[in-house]
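Accompanying notes for the structure given below.
Only one protein chain is missing; all other protein chains are in place.
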Amino acid sequence: MKIDISRVQEHDKKLMESHNQSFYFLANTLEKQGFDVENIIKKIADFQVAIPSWALGAGGTRFGRFSYHGEPGNLEQKIADVGMLHALTQSAGAISLHIPWDVPEDPEKIKALTKSHGLTFDAMNSNTFQDQPNQEHSYKFGSLCSVNTKAREQAIQHNIDVIRIGEKLGSKSLTVWLADGANFPGQNNFQTVLKNTQDSLKQIYAQLPEDWKLFIEYKPYEPYFYSTVIQDWGTSFMLANECGPKAYTLVDLGHHLPNTNIEQIVATLMMKGKLGGFHFNDSKYGDDDLTVGSIKPYSLFLIFNELVYGMENNPQNPYPAWMIDASHNTKDPLEDLMQSLEAILMAYTKALLVDQKALKSAQQENDVVECQEILHQAYNTDVRLLLERARILNGGALSPIKAFRNLEIRKQLVLERGKHSVASGL
Amino acid sequence: MKIDISRVQEHDKKLMESHNQSFYFLANTLEKQGFDVENIIKKIADFQVAIPSWALGAGGTRFGRFSYHGEPGNLEQKIADVGMLHALTQSAGAISLHIPWDVPEDPEKIKALTKSHGLTFDAMNSNTFQDQPNQEHSYKFGSLCSVNTKAREQAIQHNIDVIRIGEKLGSKSLTVWLADGANFPGQNNFQTVLKNTQDSLKQIYAQLPEDWKLFIEYKPYEPYFYSTVIQDWGTSFMLANECGPKAYTLVDLGHHLPNTNIEQIVATLMMKGKLGGFHFNDSKYGDDDLTVGSIKPYSLFLIFNELVYGMENNPQNPYPAWMIDASHNTKDPLEDLMQSLEAILMAYTKALLVDQKALKSAQQENDVVECQEILHQAYNTDVRLLLERARILNGGALSPIKAFRNLEIRKQLVLERGKHSVASGL
Amino acid sequence: MKIDISRVQEHDKKLMESHNQSFYFLANTLEKQGFDVENIIKKIADFQVAIPSWALGAGGTRFGRFSYHGEPGNLEQKIADVGMLHALTQSAGAISLHIPWDVPEDPEKIKALTKSHGLTFDAMNSNTFQDQPNQEHSYKFGSLCSVNTKAREQAIQHNIDVIRIGEKLGSKSLTVWLADGANFPGQNNFQTVLKNTQDSLKQIYAQLPEDWKLFIEYKPYEPYFYSTVIQDWGTSFMLANECGPKAYTLVDLGHHLPNTNIEQIVATLMMKGKLGGFHFNDSKYGDDDLTVGSIKPYSLFLIFNELVYGMENNPQNPYPAWMIDASHNTKDPLEDLMQSLEAILMAYTKALLVDQKALKSAQQENDVVECQEILHQAYNTDVRLLLERARILNGGALSPIKAFRNLEIRKQLVLERGKHSVASGL
Partner (left out) sequence: MKIDISRVQEHDKKLMESHNQSFYFLANTLEKQGFDVENIIKKIADFQVAIPSWALGAGGTRFGRFSYHGEPGNLEQKIADVGMLHALTQSAGAISLHIPWDVPEDPEKIKALTKSHGLTFDAMNSNTFQDQPNQEHSYKFGSLCSVNTKAREQAIQHNIDVIRIGEKLGSKSLTVWLADGANFPGQNNFQTVLKNTQDSLKQIYAQLPEDWKLFIEYKPYEPYFYSTVIQDWGTSFMLANECGPKAYTLVDLGHHLPNTNIEQIVATLMMKGKLGGFHFNDSKYGDDDLTVGSIKPYSLFLIFNELVYGMENNPQNPYPAWMIDASHNTKDPLEDLMQSLEAILMAYTKALLVDQKALKSAQQENDVVECQEILHQAYNTDVRLLLERARILNGGALSPIKAFRNLEIRKQLVLERGKHSVASGL
């Protein structure tokens, strides 16, 4: 199904007077503070986040999974879901595919469908953390790191295959999340598996088209619980440097040990020109993959403060690839994604409101109190009206979740797809 | 299949001379230090740990599962597996069932089978963290804590049903692991769900036979990632007190926040007479459910030091129910359990070697250096020969894993059960 | 020195028009949403937080301390500092003393001085974590828990002495933060030290005046790094129950293991009528004692959401004693405290804006998305204008930090007290 956005716009008309009144009051206040509100709204409107194809159905834990109704059962339906998200929010303008879960039978057709929803293809994702039916060599003990040469070669080839599929679709990057690791001390020789991984990544890198990027993800633990080959940004950064200029580190917010200062990692990577991609989610304990901004919204703001700073001051760093990587165990996946998009844009907007000049000056004088006041001045501002404004200007909904509920979209999806359709993937 | 232990014993005969020589040297050394070696070996021989029925197949993570071959496909085969473990190790003398995964069709027959392997039934385990096919009310948003009265009643009745099944088998306790919790702030009213849980547990407690115990487990997170209703020992202890004298706290080693001092919790609970059960495993990051003793063997020793102290000094506390609760993702489940049993007995034995009198005296004098020397004197002792001795005296194998491999048991299990048999449960 | 608030008010007059315009716009918006803004402002104005006497000078770490200028050198100056804070913020209406750092020579005179600043005496704090010059028995190995009977008796008597001093000043509660613990496994017998602590607390409790309360603090580690006798809320709650109805648990935000769900602890304690006191600060790693709200403002909001709920729904719980317990290593201590007060009142105000009725209804329906929307609706509101309003109505400053800087108060304090005056205490 495709959403009839005119019905939403019709409904929103009644609310526009109230919105306008509040918006102009806020805009006026911000202008007095010296901000160029129009420009800020343009930046918000331009900010687009990719949705991964596996995030459209219910996720689960090792203890089980509670299905959601009307999940998309094939790639076309997944694209339709992202299309709907984008129509309502105007900020989900890309889709990120996972191979082998989303191999397109007819790439041209899929490409056209995606375009018809106003979407592009973000990074391609390979999968060597599971065995597929009839797979020759198991990844139980590793893939790109494996001491089994045949398993390693198979994993390298799989990644090259994913690049080839991506080329047909117009994607420009490959994300390698390498789950490889060990559950027990002694299981792996750390130096051997790191060296194997280096070699494998170099072989994949060698097959990268000229205008592509390679994103190397890191994670300290899970699915293995003693060690992970690419355990932290330092390892990813080292591997990316060894691969070459088209290789970058990818930061996933949930892939850190307790209390890690992630914003500092972001700043370091951008300074070195090596922050390639970013996966958004939130967490309290580990890689909980909760809705973005649901647990630590201030941390998200601090991270965006570095991202905005880097985008403005680090020409050596490419524009990063943004993606939501969350798991929806108890919420409607589409509503969950809308809440995530809102949180991302709120943090981004607040970061845009940081008075960088005043901050620099307070830092120079070690006026710690003032530094905090400046950040809080931006963070405490209620920016929801700016987001609404940007959405409406782009042709989206004033309140995407309300629109989604008013239009009873989930109900229609269930009618269309059946109650027990299950999304492929996690 | 049933193991032919005489073949093992035959093989071990050749190794006995070497074992004897080393054993007598160690025993002699320990006797000189004032230990009653015979008594220690008797204690080791008497120490029995329950095996849960769901630990006999490969576990997995939310990212997937790599099956093991020859897994037990039904309750009878699970009992056979535990029987084998017990025959080799002489320390796995009980099995702990999980309902509905292990509902016995003919309880009397199952009871007889279990007895024939020299096993008893340890605590029964209920399951309200998953929905079963055709279940009327979902546990997606909680069971004993649920705001949905019908779901709550269904969960209470399920626990009562589990007690009834247990009665038929001769079990004497019910373990309630309550996964109930929330993924997001605001999802639950903390006071409401705690009160509901109290009420539900009291209703279950009211149905407990006179000679039964109720074990209340706690866990800070997973499968929910913002809050868990019974998040820590304090909550479990409070609930157990409210239920009554037959209700106890159950400690699972993996169910704690980073850096928790678990041995202190053990000491407090035993002092208050409320430590009912104990689940063994090991972990580096969260509830990793790794082989016991594979990550932090010294912590395990410190915990056993408190357990031994409590067993000797706290008559107010019942003898705890011991169980291994690990997940076997990369090792042969039976070998993994043998390594866990060895680790448990080593820690127990070393704790038996702590010179309690000298320790008390050093503590009185705040001789911190000496306190550490006393613990290390016990911990550094190589006690493997004492474990071997106890096993042989009980009729088990000198080296269970070697025997398991020499007899090619897994190979036979695959022949018998098929390569792709999958254990029910997690 | 005493602040001349009329100078502040004079200055604020020029800003009132702008404030009024923005305030009425916000108030109007909130009234439309159904809120009683006048009542909310009254609640903000009534909310008073105690300042501890040791927080008025620079703190330090084990690696050293960088002094601040013009620190208060005696109790009178400390009271003057809190008086100034209160004059500007109208929310620091109490002082919490630490004995022996703040023994008043003439209690009546101190009482009168305090009253003249509009302040009352909050909880008294005892100190058994340091040895004082000429102290007979050392606390190096513990105080209330000590195996040395004389050290224990000395510590008990010290606490009773603190009560007696507090009685003279009009305080109504004693806070016991017990640092007692061990650096090494084996150093303490957990059961012995817990029992000693129970006995000691009971003896102190027995000396408590009829209208006093005893607050028992907990902390997992520091200054000892293996175990702390009162390591968590469960232990504190157990001890409070054993002491009697006037004994309560005190929650300090920094005294938890990584990732602890503190708001759930708050809810449980209030439900049981046992939350007595609250110490505010913020932290990223351990007991960092940073400015309140500087690291995790959303967590603070979630905690206040439970506090507000409890104050409205738990008559069994007394009104809690609020105190800031932070350390000021790099900021001006007074400015730091003003930032903390602002953060506390912001979180409190946002919690007052939670639509409790709608939340309850969404919880009943397990509408997790809506539950989050309701919390975020309150949290995202920019409430700074409400705080300004409450301050002005009470006679304080529109912007306390700006007023503090405009009046050059620190400069005057340095002139008055000298550049190198050092506050007694930490």
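We just call them A, B and C in the order they show up, numbering each chain from 1.
The criterion applied here is as follows: a residue touches a chain if its C-beta (ideal position, glycine included) is under 8 Å from a C-beta of that chain, and two chains touch if they have at least 3 such contacts.
Keep in mind it's a predicted model, so treat the numbers as computed, not measured.
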Identified contact with the non-displayed chain, of A:Ile110, A:Leu169, A:Leu214 or A:Cys371: A:Cys371
Candidates B:Val368, B:Ala390 or B:Ala423 - the one touching the absent chain: B:Val368
Sole residue of B:Gly64, B:Pro258 or B:Pro318 that reaches the chain not shown, by the stated touch rule: B:Pro258
Residues belonging to chain A that touch the chain removed from view: 140-141, 147-148, 182-192, 194-195, 220-221, 226-227, 231-235, 237-238, 257-261, 263-264, 267-268, 270-272, 302, 305-306, 309, 313-314, 359-360, 362-364, 366, 368, 371-372, 374-375
Absent-chain interface as seen on chain C, which is shown: 59-64, 66, 129-131, 138, 140-141, 179, 183-185, 187, 220-223, 225-226, 258, 283-286, 288, 290-291, 294-295, 327, 329-331, 426
Contact set of chain B toward the excluded chain (per top definition): 22, 25, 29, 258-259, 261, 284-285, 291, 294-299, 330-332, 335-336, 339, 346, 368-369, 372-373, 379-382, 384, 401
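One rule holds in what follows: only the chains that are shown with their structure count from here on.
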Same vs different contact residues, chain B with chain C, by half of numbers used: same
Interface ranked first by C-beta contact pairs: B-C
Averaged-CA centre spacing for the pair chain C and chain A, given as whole angstrom: 39
Chain B and chain C, separation of their C-alpha mean positions in angstrom: 43
Chain B: positions in contact with at least two other chains: 140-141, 183-185, 187, 220-221, 226, 258
